[in-house]
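With one protein chain withheld, the remaining protein chains of the complex are depicted in position.
On to chain A.
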Amino acid sequence: MKDLKPIIKSLLRAKTGPLLLLLQIAVTYTILVNAVFMLLQKSEEINVSSGLAESELFWFQMSLHGTREEKMASLFRDLEAIKGLDSVKNAVTLSSIPFSGRGAGHEIRLDRNAVGYITKAAFYSGSFDALETMGLKLIAGEGFTINDERRLFNFGLTVPSGVLITKALAEQLYPEDWQQVLGKTIYLNEDAQPVRGVVEHLIGPWSFWKHRSFNVLFSNVFVTSEVSLMVRVQGTNIEKSIQDVMNIIMQEPLRTVDHLEVLTDLREKAYRSQVAAYNTLKAVVIGLALITMLGVFGQARFTVLKRRKQIGTRRALGASQIAIVRYYVLENAVINVCGIALGVLLAIAANNLLVLHFQLEPVPGLYLAYGGVIIFLAGFFAVLQPAIRAARISPAEATRSV
């Protein structure tokens, strides 16, 4: 530690080089902390569980034709026929499809007359057995039975037929104890609905939506001229199931089909922009780390070069190789710590700007600490090689050109 005084003195004398390095470290730290935090958030977003048996599900849209009654009859005729297939476990119709970007949402209130809303939630309205078919888990209350299923030409939300909600939504409504929500009435826009049960987890139709874990299920089959069907396959041959289902529904002469997709593919498509942004961020972080290490490395080599003579003199006066290495490592550490300290301030400022202008979440303090440790270690490894080289300078060097 007795080296510290001369280090600081010499740094103060020739300050430009170290100052530049310090600034570079500070800027790097700022970007790194913010970028890594965004990276981890994105990764969480991309890998979020959907609550669905994704690999066993596929969906499609199909057209219905004729009068209202014919449309409804044709939908249920096809649903029954699909359910009868050996390669199909179950089939349901749904108003919204997870990840598809197609669906509808409500403002949720506990008090009908409240001005603001507590949160927004998407709704899934469809066959009574949609819950089991999608592979969702009911964790409280009761689900729907066939007697609850209503068949309508509009959303029919004005009748309080009861809803299931996701646990995340229940927790949002009753933060102390989400189980309280059972039996309570919630308001979807202005329509009252009693909560019958709670589903462990279900993702919403919009992958990027901040309320994507807040969802409401109805057992109202909503018939329009184009309906969405979700099919759970039996066994592992999903291609065969799709073929079987298509054979059935294409018997209707005017029928058109759109979007036929396995849910795993749908998920991939929904997240491709986030995945792309994630990869870009990753490239920035890696590039930055490399550039900074290069900077530290170059700076250290330069100082070694500049001080060949002094090093030789010190060695001649009895300094061990270890002492030389220690000197450089310590010098680097001083610059690093100052750089990180400045970086912390910059990172907080930058993060505040990001929060202000881009509505991002603030970086937790822990990231600042981790970032500091990582930068410090990177700097340490970058300086090692030049320091060891410096230690190898022979004492003879000092005497040679005097």
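Convention: contacts are C-beta pairs under 8 Å (C-beta built on N, C-alpha and C of every residue); 3 or more make two chains touch, one makes a residue touch a chain; residues count from 1.
Rule of thumb we're sticking to: contacts and distances are computed from a predicted model.
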| item | value |
| --- | --- |
| Which of "Predicted small integral membrane protein", "ABC transporter ATP-binding protein", "NADPH--hemoprotein reductase" or "Minimal PKS ketosynthase (KS/KS alpha)" matches, in UniProt, the chain that is not displayed | "ABC transporter ATP-binding protein" |
| Listed residues A:Ser55, A:Thr145, A:Gln180 or A:Ser225, member touching the removed chain | A:Ser225 |
| Absent-chain contact - pick from A:Ser125, A:Thr166 or A:Gln299 | A:Gln299 |
| Given A:Asp111, A:Glu142 or A:Glu190, the one touching the chain that is not displayed | A:Glu190 |
| Which of A:Ile118, A:Leu182 or A:Ala277 contacts the chain that the document leaves out | A:Ala277 |
| Touch residues of chain A, complete complex, unshown partner | 16-17, 20-21, 23-24, 27-28, 30-31, 34-35, 38, 61, 63, 68, 71, 101-102, 107, 116-117, 153-156, 158, 189-190, 223-226, 228, 254, 256-258, 269, 272-273, 276-277, 279-281, 284, 287-288, 291-292, 294-295, 298-299, 302, 305-306, 350, 354, 358-360 |
